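Only one protein chain is missing from this complex, and each of the others stays in its spot.
Right, chain A next:
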Amino acid sequence: MQFMIQHVETWLHRVNPALKLILFTLFFVAVIFIHNPNVLLYVTCGTMLMLFWSGHPWKRVLLYASPFILVFISTSTGMMFFGEGKITWLKYGLIHITQESFYRGLHLGLRALSLAAIGLLFGLTTRPVNLFYSLMQQLKLPPKYAYSFLAAMRMVPILIEEFQTLRHALKIRGTKRQGRFPNIYKTIKRYSIPLLAQSIRRAQRIAVAMEAKGFTNDSKRTYYYRIGYSLVDIWFSVYFVILFVLAYELGAWFPFVGITDVR
């Protein structure tokens, strides 16, 4: 988990987490409405640029970004090979690459890439604790939800450890995976039932403790961390407005491909 790793704090870390979440969700909606691959390319570049301010060493950023290549390829190829279009480039059996489908595939790949980059940026620059405190204070999320989320987050490392223990225990008892389809269910069951049962028991104990300590009373509670807005939030919002305006202008004036709408 990223938040446990040492890194430098940059201005992106100081942006209000709730605002960041809202802006990034709006980013998702905005990207869906972009049908011009030229504009989208500039948007993607502008988003990737922000990763320089993540405060993490570039080697680590590259490591986290490495699955993006797979996502890009897997998202774009489906549409490239099997999409509809008029100008045929290649036809081989069922594979039918046309000019339209090629650019549409590229567009989809860029879409996935920009959203993956923005997601990584969010993960690298947001501490979960701050996010949930901010959701409680700025967006009035009931504390019982926020604290449950935080408690569950803490259980994820325990969960992974238990999974390892389970794996070793099954191995030492000589449980072999018998491959083939019908046993997939057996494998899932073998791992998930003990993990779920243990987690539910643990969750119940923690819930009782949390109730006893008053985590549920919503009225007039005080917070250990006070999270508010600052000047950085304005800069952050302005960056996104400029990013989209600039991408539209650049996409119109300096296009890479002659297509303006991939639909």
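Here, a residue touches a chain if its C-beta (ideal position, glycine included) is under 8 Å from a C-beta of that chain, and two chains touch if they have at least 3 such contacts; residues count from 1.
Just so we're on the same page, contacts and distances are computed from a predicted model.
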Matching the hidden chain's UniProt record against "Septum site-determining protein MinD", "Glyoxylase, beta-lactamase superfamily II", "Sulfate adenylyltransferase subunit 2" or "Energy-coupling factor transport system substrate-specific component" returns "Energy-coupling factor transport system substrate-specific component"
Contacting the left-out chain in the complete assembly, out of A:Val8, A:Leu49, A:Leu62 or A:Ala197: A:Ala197
In the complete assembly, which of A:Val15, A:Val43 or A:Leu120 touches the absent chain? A:Leu120
Option from A:Val8, A:Leu49, A:Ile160 or A:Val245 whose C-beta touches the chain left out: A:Ile160
Contacts of chain A with the missing chain: which residues? 1-2, 24-25, 27-28, 32, 64, 67-68, 70-71, 73-75, 77-79, 81-84, 94-96, 100-101, 104, 108, 111-112, 115-120, 122-123, 128, 144-145, 148-149, 151-153, 155-156, 159-160, 163, 185, 188-189, 192-193, 195-197, 199-204, 206-208, 210-211, 215-216, 262-263
